[in-house]
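The structure that follows is given in the form of structure tokens.
Every protein chain of the complex appears in place save one, which is left out.
After this line comes chain A, so read on.
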Amino acid sequence: MEIEFPFYLLCVVDSLELYEGPLAIESIFSKWLHEEAESNYGAYIPFVGTIRAEDEIDALSFDIYEPVLQKWFDDWEEKAAKRGAKVKMAHAIGDVPVHASSYISAVFSPRRRVALELIDEFVEDFKANAPIWKYDVKDGKRVYAADRSTPMVGSGILSK
């Protein structure tokens, strides 16, 4: 017998995942694939961010402010749903060594065009407005990556 779920039940499925340390890319990919195996999406575009070896860093490290990140993500879920699509995201907290992954996101959509456009907008807005702070880890020291960081939308009001 087929069971019908009311719409609100589908909405509580949360696709924002935070992990201590580096991300297990294969298992996250595979989990997401399984979750949407029968959702009838025609396109699945994953984006994987990995830590490059540069400036002699041993790792990057991340702080996250979860309540605001969750709201930012909820807004994106809503924007994606309006276009018939779904977004997912995983991010690391704490240290991630070079060549490991700190960030994975993905878009599922009925057709490729929406997925291609959304992954671009979603990843760019993530970079600019997700409340996550990055630090270089070098010789055991954790140094804020100030020169690579971007003020969030609405920044500066308290200096007026």
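Operating definition for what follows: contacts are C-beta pairs under 8 Å (C-beta built on N, C-alpha and C of every residue); 3 or more make two chains touch, one makes a residue touch a chain; residues count from 1.
Simple rule for what comes next: contacts and distances are computed from a predicted model.
K.L.:
Can you work out the missing subunit's protein name as recorded in UniProt? Choose among "ABC transporter permease", "Transketolase", "ATP-binding cassette domain-containing protein" or "Molybdenum cofactor biosynthesis protein MoaD".
P.N.:
"Molybdenum cofactor biosynthesis protein MoaD"
K.L.:
If I consider the whole complex, including the chain that's not displayed, which of A:Ala24, A:Val68 or A:Val98 touches that chain?
P.N.:
Once the missing chain is taken into account, the touching residue is A:Val68.
K.L.:
For chain A, enumerate the residues touching the unshown chain of the complex.
P.N.:
Within chain A, the residues touching the omitted chain are 49, 62-65, 67-68, 71, 91, 102-103, 123, 126-135, 144-146, 148-160.
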